[in-house]
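First, the structure itself, so that you have it in front of you.
Here the complex is missing one protein chain, while the rest keep their positions.
So, subunit A:
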Amino acid sequence: MQQKEAQKLWLIAPAALMVSLFFLYPLCFSLYSAVTLDGALTLSHLDKAFELYSKDMLFTVIIVLVSVMLLAILSISIAALITLSPFRSVVGILGFLYRLPLFIPFIVAAQMMRTFLAKNGLMNNAFVASGLMTPMDTISFLGWSGIIITFVWKQLAFSTLLISGAMAALDDAQIRAARNLGASRLRILFGIILPQIAPSLGVALVLSTVTMMSVLSVPMMIGTGTPTMISADMAFRVDSYGDYHVANALGLVSYLICAGLAWFYLRQSLKDKGATA
């Protein structure tokens, strides 16, 4: 028996080794580097990070929160349309269209949005050409709003996929039962569907948050410089100053922000479980 256990350990050893070598070690090292200087513990890097970039941190949090909220509203709406709409053919087209951004990398999306949203970009040109605007009235969406638009556009496919999958997994009879008791579609969405797919919604939003925190191309290409997102600052620290300590301190901060959100989500879902069990 003892020997069997040992054999099992050997089986997972390669995987465990890979994870610790290429994931845990760099992570710990960067955390270590964030709080030490020449081997001694110090908070100076974090101090400096806050001093220089606290505005950017706030900016990042706001951008991510707004994006996640828009994401939740839009992907729930699309998934609900797909699940509840009586117009099956429209639903088929929608079901195909919303998936497209899944296959487009962030950097391509950012490039697309840059040409689309700029002051003399595709969107404004179209408005001007159709006579809805004069060239004087056009405004550039590059900057914070562009970042949000790009994030939402890109992550929408992913979170809608998760959410509509969860909705499709519900027994159709549950929705029919509510309908013949007189409930409208909107009421069914909020009363019957959403409470049951909340865990999937949570997963979609937490994973999207982590993705947005880590994307570099979007703030670099669509952002206007200041304030910008933490990921851009980290790249800047490394590229321009070779300052790994502060970059790692910034990394620690964004890690803590994600961890905070994840904790909030876990606590919420545990609470729900406790209530239902």
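One rule holds in what follows: contacts are C-beta pairs under 8 Å (C-beta built on N, C-alpha and C of every residue); 3 or more make two chains touch, one makes a residue touch a chain; residues count from 1.
By our rule, contacts and distances are computed from a predicted model.
Enquirer: For the chain that is missing from this picture, which UniProt protein name fits: "Aldehyde ferredoxin oxidoreductase", "Sarcosine oxidase subunit gamma", "Maltose/maltodextrin import ATP-binding protein MalK" or "Nitrite/sulfite reductase"?
Expert: In UniProt, the chain excluded from the picture bears the name "Maltose/maltodextrin import ATP-binding protein MalK".
Enquirer: Any idea which of A:V66, A:V91, A:I192 or A:V238 touches the chain not displayed?
Expert: A:I192
Enquirer: Determine which one of A:M133, A:A183, A:L207 or A:A235 touches the chain that has been left out.
Expert: Here the residue in touch with the unshown chain is A:A183.
Enquirer: Since one chain has been left out of the picture, which residues of subunit A touch it in the full complex?
Expert: Against the left-out chain, subunit A lists 171, 173-174, 176-184, 187, 191-192, 195-196, 276.
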